[in-house]
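Report on the structure given below.
A single protein chain has been omitted; all remaining protein chains appear in their positions.
Let's turn to chain A:
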Amino acid sequence: MNYYITYFIAAIGLFSFSAIFALFGVYAERKISAFIQDRLGPTETGKYGTLQTFADILKMLQKELIVPAAADKWLFMLAPAVIFIAVYLGFAALPWAPGLIPSKTNIGLYYIFAIISIETLGILMAGWGSNNKYSILGAMRSAAQIISYEIPAGFAIISVVMIAQTLDLQVISNQQGILAAEKIKFAGFWDVTNIGGLLSWNIFRAPHLLIAFVIYFIASLAESNRAPFDIPEAESELVAGFHTEFTGIRFALVFLAEYSMMFLVSMIAVILFLGAWNTPLPNIGSVKLATWTTGIAWGIFWVVLKTLGLVAVQMWIRWTLPRLRVDQLMNLCWKVLTPLAFACMLISGVWRLWLM
């Protein structure tokens, strides 16, 4: 019985976290975009406009739920729920700190990748169900894009899994710091098992994973439909793409899913490449910085800090680079990222055999 209570608490905790993150994320996005464009962003609602997104969500919850007359009602009404639940379920297998993980499964990474692919289904349902030419165009572009970009992202991840030899995210996290059970070498030659910190992160453990990280990061931008890969939403061509017809709380759910997805893909990148909840500070002789800054509270702090850093980079990229054309998008995916990801996987195999 107590198990169930813990499950509910974990589920509600994760939901409220993603909701609060979405509110904060929208505010941050508006402020960052404003400063990048030499504007001020929201300033009136609350100090420095901090209550703007609360006001927005309150307004959105009160709005009428409009179902277009020609829409496929069931698909249309279910789509936002499918989109959000697919992303939200992904949070279940993410480790937050040493020993702190909502669902400790040994196929965590595989599970996350499987479950967030269902988002595509939700997007297709939304696009088809709206019975609107812009929505269906957006949905088709989105499906094509997500399916294409899962290949380089998948291979980038496989090159990490080949180094780590596990799909369990908690084990992958453990390997990248002083808590590692095995011998960790910096760049394949220097034993840093007791030094930890920045040096034992996956991108430094096997430097070719830096390329894999960049590939995964680019692919994750495309998977969360963020600029410069936001052709499914492309405001200037498709109104708002697959969520054109949604109002009120349904629109809020789609938005929530988008921002949760940003956090989710960034957190996966942090776990796989940037040391998960491990501290970036190494042990230097008797100054045991890494030992002092490892623990449950520190773990949550480091993982959230790194993830928010990556989310900030996503926003920074969004407000800098222009949108790619569909053919450019596919070109980049199939002709650049996929071969590079294959090369990374090959190097991973060689690395594992000869250097570890």
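Please note the rule applied: contacts are C-beta pairs under 8 Å (C-beta built on N, C-alpha and C of every residue); 3 or more make two chains touch, one makes a residue touch a chain; residues count from 1.
Here, contacts and distances are computed from a predicted model.
Q: When one chain of this assembly is omitted, its UniProt record names it as which of these: "NADH-quinone oxidoreductase subunit I", "Response regulator receiver protein", "ABC transporter ATP-binding protein" or "Na+/H+ antiporter subunit D"?
A: "NADH-quinone oxidoreductase subunit I"
Q: Which residue, A:T43, A:T166 or A:T247, contacts the hidden chain when the whole complex is considered?
A: With A:T43, A:T166 or A:T247 as choices, the missing chain is touched by A:T43.
Q: Among the options A:F54, A:W74 or A:W316, which residue touches the chain absent from this view?
A: In the complete complex, the chain left out is touched by residue A:W316.
Q: Using the document's contact rule, name the residues of chain A that touch the chain not shown here.
A: 32, 34-40, 43, 316-317, 319-321, 335-336
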